[in-house]
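See structure below.
Only a single protein chain was left out; the remaining protein chains are all shown in position.
Should a chain be cited, it is by its letter among A, B and C, assigned in written order, with residues numbered from 1 in that chain.
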Amino acid sequence: MDFLAEQLPIVVQQLIAGLAYGCIYGLVALGYNFIWNAVGIVNLAQGDFVMVGGYLYAASFVPVVASWLGPGSAGSSFWTALLLTAVGMVLVGMVSQRIVYYPLRASHPRTIMISTMALSIFLKNFAIVAWGTYPVATSGLFGQKWFRFDLFGLGTVTVLYQYVFILVFTAILLVVQSAFFSRTRLGRSMRAVAQDQLAASLMGINTPLIIAITFAYASILAGVAGVLLAPIFLVSQAMGSIGLKAYTASIVGGFGNVIGALVGGLLVGSIEVLSASYVSSVYKDAIVFVVLIAFLLLRPQGLFGKKVIGSL
Amino acid sequence: MGIRSLSMKDKTLIGIILVLAALYPLITNSYMKFVLMTGIVNALLVVGLHFIFGLTGQLHMAMAAFWGVGSYAFALAVTRLSWPYWLGVFAAIVAVGLLGLLLGFPTLRLKGFYLAITTIGFGEIVRLILLNWAPVTGGVFGVAGLPRPTIGPLQFGKNQPFYYLLLAILALLTLAARMIEHSKYGAAFRAVHDDELAAEAVGLDPTRLKILAFVLCGVYAGIGGAMYASLMQYISPEVYTLERSQMLAMMLVIGGMGSLPGAIMGSVLLTFLPEVLRFLQQWYLAVYGAIVIVIIVYRPTGLWGIWVRATEWIATLLKRRGDTRGAA
Amino acid sequence: MRRLMMALVTIMVIFSLSAYGADNPIRIGGLAALTGGASMQGQQAREGALMAMEDLNAAGGVLGREVQVFMEDSQGVATAAVNAFRKLMDDRKVCAVIGDHQSTAVLAFKPIAIQNGIPVLATGSAMAVTEDANPWIFRVREYDSLAATALVNAAIKEGYKKIGIFHNTDQFGVGGRDNVIAAMKAVGMAPVATAGHNTGDKDFTAQLLSFRRAGADAIIVFTHNEEQALICRQFDQLLPGVAYFGSMSLSQTSTIQMAQGAAEGKYSATPYTLTNMDARVQEFAARYRAKYGHDPELFSVLYYDAVMMVAEAVKMGNSDAPLSVRDNLHKIKDFPGVSGLNYTFNAIGEAVNEIFIVKIEGGQPKAAFKIQG
Partner (left out) sequence: MGAEPLLKLTDVKSCYGNIQALHGISLEVYPNEVVCLIGSNGAGKTTTLMNIMGVVRPTCGEIVFAGKRLNGLATPRIVSMGISCVPEGRRIFPALTVEENLQMGAYTQRGATSEIEETMSWVYELFPILKERRTQMGGTLSGGQQQMLAVGRGLMARPRIMLLDEPSLGLAPLLVEQVLGAVTRIKQEGVTVLLVEQNALAALEISERGYVLENGNVVLTDKASALIDNETVRKSYLGQE
């Protein structure tokens, strides 16, 4: 009981952080899944899109927008910069797919994978040239503010407002997304293309365009993840490493599954924080990957996937 | 057997090895010579990767881990255990071969991008172990003072003899790879690549074949890892990253998937490319990435494809000139 | 056969293009991570080194000859560092190499430098860089045990008894950890907890909470800028009331900015601080700011000073032969640097034997006291 009393607040505190990171992984994982569903490839530069989103937001748009709107406009400048970032990411996604996917669409997926790797190298190093080598700090809506609350008299838990914001923002985003996919013509045609490209084009859908839009949307998700992370992390070229965790999340959840991506993200986030605390902080990434490999061997379809292994 | 009876690939292979042999004394500065040596070591690894990535079509992204374990097995055997040089190389081969077996077994059920992420995860695990298991690996401080080889009275301590030794090893291993490729195993690997179910239907065992490919790759990576350690004479864990695995895969793809001459061309070229681009200062790796994208997108058949077209073009050109001469 | 000849000729043309003569200028090499995770420090190094070159040439060069500084990218990785070093040595024919600021990279090319007789003015802090006292290897930076001892002494002086160590798992962090433990042992203490993190980690909740569990009243943090800033931020939430002693990176303007206020009240150890009112320091900082638009940092001044010392050694020996440069570097006495330090290389090639303990106040690293090594 004593042990519990001592550990519980700490576990809760870490879980909140883990869930917030999980949401971020989930958002990026969703991007993997949409592209996977639509064209059956994995974009290995997806993680670097997070970095590009973070830089666009923190280094390019925030300073400009803040100077437009003047002092004391933290709220509106956040939303404006977020919107501009999303627009920027649409361009990034569209242009990238036009260059590294579209010309190769008939090639072996392996070739496409390599071209997305090259894109990843390009983006990492382009960031150095475009935004410099100094990591960028930005404050978002809440900066470094945190609050404490008492956990049933067991102890106090300290939480960053930004963590809560990430959780709420992700929840709202998912609700909006689900409405978009079921209620709008564009959303439905994106689903149709993901399910059957030939049938979709026989319906008169411009499939190449819808695929480009899917890439753009996946990029927006990555960019938003970058914006949400920017205040708690620093924006630097190493931010792209988040892509691997997100890839893991999408596998754990069941590749190609929307709910799976989120649940997988939350699971990976929690495993990461808890294993850092209770197993080994330097091997935490290794532990995440061990879990991944175990999943692939024991339940390759993931938590929510159908029992089919994606063929190449 | 005359040179005419050899296939285009074989002729090119011989040509490449000869060019590489002639190149070394032609290069006047020892920096470029050293880059060339690095290129040969990369080629050893890429030829190994060819078995999995090229022949069997499996997305193996843990090549840096294979290479790292090879380097460390060799380095620890010759320093900590004071084993003789070639026994150390043998230890590296066995270690990475076993690693290939270890990775091959559980991941056989996985295909495509599932295999890719598994191997990426595996590579990261190995990297973290090399970095943090300090009592055994020396941790961040790496292993220093690694020897260059001797064979009987022959000394390979200097760069030039070591270069020709590396080249000889590359030639031998490429020859072996070529023989495997043309044997029934090569055909079987290709069958697994094209259609696993069909391969199974004709009585091949894709599982065993894939394990075999992983083990073969491990053997090559073991030699490559040991040679790298011997070349640098110092190894440290920050080298064996996912980025390196990606670079090696790119070398293979840029070279032209599924062709040995392409694998060597790709390795040497992509080793030189960033060095040649250094004058671009901090732009150079961004430009490197862009060049790789351009090559892949506009020539998915890689350097091998370009070479084939170029030789065809030259051949028709020569023939046409011959024809007009004949007409005149 | 004709095909083969054509290929050969093409390759020969390409390589002959990269060779050139004209040995007139004095060539100095610099190595730093211009790409990759440590490129921030690399950029500072580059800016400092190039500024030194311009200053030298504006003053008429050295021995009446132009000075050329070549900066190459080491990526902070052994393989790339060896290639870059060889390029400087063979291609650029430099008379000395400054850097790298990552000790791993230095250890990788050190044997080549010794074998080929190129003096190296390393800026990595690991003990292994100079411990074999090779005459070719110099260091223009504080060494790990100096910083570690200073931080431990500062913590003890401020009255802390239960000290934890938090370190990066790279060469810098692990070296720092070992030296902190050694320094504590020397005064009969042991750390209450030790935790590590990998380069690129962003969330340190678990490690910081482990210090809380161990009841630490102070922690010593050996890591680089980005992680240092993030740890400062998370530390304030999780370990209120605990003292914080950070390695050199915490004293840097860029880290203090990245920490967004979380660096306040924390200590760091550095041989160079902008709050040093020495005229040399201030004059240089003003010129640097005017040129690059941001403050100089430790690596900016170290690379600047190192280039200046190589130039001095060339002048002293009236020659840019590496051997002469090496011998004259050893003869340099109290060379005044823009870092505020006076450099004299000792028997094993160390030049920085004093270090400031600074406390961050109002976003500035205020020098608290100075410790001699």
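Odds and ends about this structure:
Just so we're on the same page, a residue touches a chain if its C-beta (ideal position, glycine included) is under 8 Å from a C-beta of that chain, and two chains touch if they have at least 3 such contacts.
Everything numeric in this text was worked out from a predicted model, so none of it was measured.
Listed by label, the shown chains that the missing chain touches in the whole complex are A. When the full complex is taken into account, the listed residue touching the unshown chain is A:Met203, out of A:Ala5, A:Leu91, A:Val176 or A:Met203. Of the candidate positions A:Ser76, A:Thr156, A:Ser178 or A:Gln195, contact with the unshown chain belongs to A:Gln195. Where chain A meets the chain that is not shown, the touching residues are 182, 185, 188-189, 191-192, 195-196, 198-206.
Keep this in mind: only the chains that are shown with their structure count from here on.
Under the contact definition, chain B and chain C share the contacting chains A. The distance from the centre of chain A to the centre of chain C, with each centre set as the mean of the Cα atoms, comes to 35 Å.
Multi-chain contact residues of chain A (touching two or more other chains): 125, 128, 282, 285. The multi-chain contact residues of chain C, meaning those touching 2 or more other chains, are 34-35, 39, 169, 196, 198. Contact residues on chain C toward chain B in their complex (touch as defined above): 3-4, 7-8, 11-12, 15, 18-19, 34-35, 39, 71-73, 76-79, 82-84, 86-87, 89-91, 104, 107-108, 111, 126, 128, 169-171, 174, 196, 198. Those residues of chain A whose C-beta lies close enough to touch chain B in the complex are 36, 41-42, 99-100, 103-104, 107-111, 113-115, 117-126, 128-129, 244, 247-248, 251, 255, 282-283, 285-286, 288-290, 292-293, 296-297, 300, 309-312.
Listing the residues of chain B that touch chain C in their complex gives 15, 18-19, 22-23, 26-32, 34-35, 38, 128, 131-132, 134, 139-142, 144, 232-236, 238-239, 275, 278, 281-282, 284-285, 311, 314.
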